[in-house]
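Omission of a single protein chain aside, the complex is shown with its protein chains in their original locations.
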Amino acid sequence: MIITMKKDAPESEIQAIIGNLTDMGLKVTVIQGSDYNVFGVVGDTTRVDEKIIAANPHVDHVSRVAAPFKKANRLFHPQDTIVDVGGVKIGGKEKVVIMAGPCSIEGEEPTQAIAKAVKEAGARLLRGGAYKPRTSPYAFQGLGTEGIQCMVKAKEVFGLPIVSELMSENKLAEFEEYVDLIQVGARNMQNFELLNALGKSSKPVLLKRGLSNTMEEWIMAAEYIMAGGNENVIMCERGIRTFEKYTRNTLDLSVIPIIKTKTHLPIVIDPSHATGDSKLVESMSLAAIAAGADGLIIETHNNPKCAWSDGAQCVTPEELKELIEKGRKIAQVIGRDI
Amino acid sequence: MIITMKKDAPESEIQAIIGNLTDMGLKVTVIQGSDYNVFGVVGDTTRVDEKIIAANPHVDHVSRVAAPFKKANRLFHPQDTIVDVGGVKIGGKEKVVIMAGPCSIEGEEPTQAIAKAVKEAGARLLRGGAYKPRTSPYAFQGLGTEGIQCMVKAKEVFGLPIVSELMSENKLAEFEEYVDLIQVGARNMQNFELLNALGKSSKPVLLKRGLSNTMEEWIMAAEYIMAGGNENVIMCERGIRTFEKYTRNTLDLSVIPIIKTKTHLPIVIDPSHATGDSKLVESMSLAAIAAGADGLIIETHNNPKCAWSDGAQCVTPEELKELIEKGRKIAQVIGRDI
Amino acid sequence: MIITMKKDAPESEIQAIIGNLTDMGLKVTVIQGSDYNVFGVVGDTTRVDEKIIAANPHVDHVSRVAAPFKKANRLFHPQDTIVDVGGVKIGGKEKVVIMAGPCSIEGEEPTQAIAKAVKEAGARLLRGGAYKPRTSPYAFQGLGTEGIQCMVKAKEVFGLPIVSELMSENKLAEFEEYVDLIQVGARNMQNFELLNALGKSSKPVLLKRGLSNTMEEWIMAAEYIMAGGNENVIMCERGIRTFEKYTRNTLDLSVIPIIKTKTHLPIVIDPSHATGDSKLVESMSLAAIAAGADGLIIETHNNPKCAWSDGAQCVTPEELKELIEKGRKIAQVIGRDI
Partner (left out) sequence: MIITMKKDAPESEIQAIIGNLTDMGLKVTVIQGSDYNVFGVVGDTTRVDEKIIAANPHVDHVSRVAAPFKKANRLFHPQDTIVDVGGVKIGGKEKVVIMAGPCSIEGEEPTQAIAKAVKEAGARLLRGGAYKPRTSPYAFQGLGTEGIQCMVKAKEVFGLPIVSELMSENKLAEFEEYVDLIQVGARNMQNFELLNALGKSSKPVLLKRGLSNTMEEWIMAAEYIMAGGNENVIMCERGIRTFEKYTRNTLDLSVIPIIKTKTHLPIVIDPSHATGDSKLVESMSLAAIAAGADGLIIETHNNPKCAWSDGAQCVTPEELKELIEKGRKIAQVIGRDI
């Protein structure tokens, strides 16, 4: 941690800050500059609150050298974490995992049909929304428990583990019982009560990046879950909010090499929500695989025109199949498979 | 609602869309263009899901003419909503209300001291955090129930109604009993489970804008609470996330005239979180009053250097008093008072 | 074009607007809504200035149905434009073209060395900066004419056509004589005097996207050059500015399918400036190829540690070679080659 103090700071203030830091077991080195004095602070600084130091009117600036996360940090955990989702392994050099299914679960029969279709296309997890976060209170909010049960029945027949979004810690018991991979949506990435509850869960978590959260904040959200005891976290990029209007969000594929360098966690890409446009899904999926993604989560529907929500971004099972076939060849170029 | 269809859309698809819309009681007018056909749809379109229409591959684009919100819409509710918070009126031509107090409640004695100081400076509500959303799981998370009780005791002595942040619907009963104005933080602006719970509450809500939410999404979050039956919503701008690095967030004061035009709800400004820097609080507060804000929420601490969190953005009670005195004169220029 | 008028607009204003539009040869259809009246305007609306219409206080909103660009529009020019740069063809189904070389030209000998190295690695154009846009007036500003001549000499030996950045129309004559592909930098994307000058040039232009320009504004910048008579424009994405701090910019690969759909122009990706980090260049390059890019422009240096500028983002010729070999296999998966 680097603390920059104004040149005219009184000696008593300087000594007070140094005293506080050395009391915390940290080592402080002073560098006298021409316009500022700079202090280097060495030791475990994750518990130092830089805002308190910055509050001192004689302090100009505080910055961190070490990352503020530990459990998720590749530096202290060099080997890849491989997460087991109902028998499907995600991360490391495992096969790239395709998760597919509709945005909203629409009933038992359509769920069986889409599960069959995505399995045949090569998907290995079934995605589906039962509880839906919707911007408008007047929009369809999902089938809830009925939707979860539709997926459970499809799993009984086709054997695909289930991934679905949890919107409140009050439904965690239901998800613990029926869902294989619990998704935290972008809008809840910093719902800390929900993250704390998931830290106590035994089920793996798919943690979507908030629509305008930095990668560091996103890793800190994973750190919340891991600090609670649940180390099975999979990161998921779904596009960030920018000024661009031709796409719903801007897909940031640089997260793939960066999450793999800064952390040991798997990284999955959601090209459907990122672009909001089914015509962009194939090219962004292939790009994600080429960049080293551990998985893709792709909205798929038998009849995108009639989907109950987000139809514009759905691909058909036929398009999914073709995408997976091309994706497999690209994965092989970089030493992976699908 | 305007639907733009590609020129080569088959007649059967066009008729199917028109049929669906007229079945919903809407009126459709067709405009034949050279490269596109455009349909104007008239009637109550808030229940039409534009994503389903956009999913049709023959549709190029869908846009709304009417706003997607109704309860919050000034068009259907021309008079200002004035919210009563424990006897303090906010909105319309009422006095500009100053809410002040520490970021984190730190115990009974300091809460009494700061309540006394901000009351003397001219504040009319006591703000304080008992449950704290923190980016790091290793940072201080607030005193919880103990913190709420410290504020209740200060209210007994000084009579200032309390505003504090609720992070989960599971604590709503506690807030209903003890808190006068329930704050929804920026990170929870689209925590729809929380918004739904607040829709059933009898207490007024201070709804902060999410750090990268559009004003329309923010109004839609208010609409969630109002659609549930609770019409006492106060909007609160606390800065948005941009590329700028000299401020923590970018304070968007244009929300003041816009929220007042699009809705009938009061609008409050939080210059402390917006800037993250106590040296910017006075100028941004005066600017907010000049632009017509109905209130300000300002972090205030007797000893900002030692604040348990966010000290860098705290002003002292003396600074608050001076700010209020200047602010009063500015309010009078535009026909208000403090 | 869709014009939304407030319900209480006087009939005389409505008739005045309709009259103005019909005088311009446009056809107007009126749709009576409950809260607004909507006018659909059909015909060549590229010459209608929507700001003038929006200025009318009775007008609520104006939006376009048709894109504001014509020369660049795929709708009116369905076949791919293939640009010939000194004999190297870029676009359509041509081979993916690699442009490589240093950020700043550093002298005759190093330019010869790097030209040799990148040619052997598989690059087909030599990039190099002679005139450098630098944020600080105290930073190295490039060798200027001497730098251009170093590249010309390398071209004489190794035969690679040259791409370099032009910062002012006053140097256009020099570039016309010596440079094969004239680069417009991100900061000059809306330097309209420069774009107008290039519209009169016979040399192809590599048009970088501005750091926070929408794709539509970027296409409109191409339209400036094309409207002037020069149709040899290649689009180049180099990352956009967002809130993220782990990368210098956010690389937006969705431009690849979108530019190919909206326009007929080739699209090239610059992973070096986008990420600012040589460790991210390979994965982002492979992703770009998988998504269908027509070319890559990659900063390459024999000794990145000592580069005169932007060394952090340079790869070595060995890294470039490996990247091209993997990239070739990925290109072949999607029916291209390098």
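Chains here go by letter, A, B and C, matching the order in which they are written, and residues are numbered from 1 within each.
The definition used in the following text is that a residue touches a chain if its C-beta (ideal position, glycine included) is under 8 Å from a C-beta of that chain, and two chains touch if they have at least 3 such contacts.
It should be emphasised that the depicted structure is a prediction, and the values quoted were computed from it without experimental measurement.
Checked against the full complex, the candidates B:T45, B:S168, B:S212 or B:Q313 give a single residue touching the omitted chain, namely B:S212. Screening C:D84, C:E108 or C:E217 for touch with the missing chain picks out C:E217. Only one of the listed residues, C:Q149, C:Q190 or C:Q332, touches the absent chain: C:Q190. For the options A:G40, A:G107 or A:G229, the residue in contact with the chain missing from this view is A:G40. Residue positions on chain A in contact with the hidden chain: 2, 4, 29, 31-36, 38, 40, 42-43, 60-61, 63, 65-66, 75, 212, 241-243, in rising order. What chain C contributes to its contact with the hidden chain is residues 46-47, 49, 51-52, 54-57, 68, 133-140, 167-170, 187-188, 190-193, 211-212, 217, 220, 223-224, 227-228, 241, 304-312, 314.
The chain not displayed touches chain B at residues 212, 214-216, 240, 242-247, 250-254, 256-258, 261-262, 274-275, 279-280, 283-284, 286-292, 326, 329-330, 333-334.
Keep this in mind: only the chains that are shown with their structure count from here on.
Look at the contact of chain B with chain C and you find the same residues on each copy: over half of the numbers used there are shared.
Chain centre most remote from that of chain C: B (centre = mean of CA atoms).
The distance from the centre of chain A to the centre of chain C, each centre being the mean of the chain's C-alpha atoms, comes to 31 Å.
The distance from the centre of chain A to the centre of chain B, each centre being the mean of the chain's C-alpha atoms, comes to 27 Å.
If each chain is reduced to the centroid of its CA atoms, chain B and chain C end up 39 Å from each other.
Taken residue by residue, chain C touches two or more other chains at 212, 242-243, whereas all remaining positions touch fewer.
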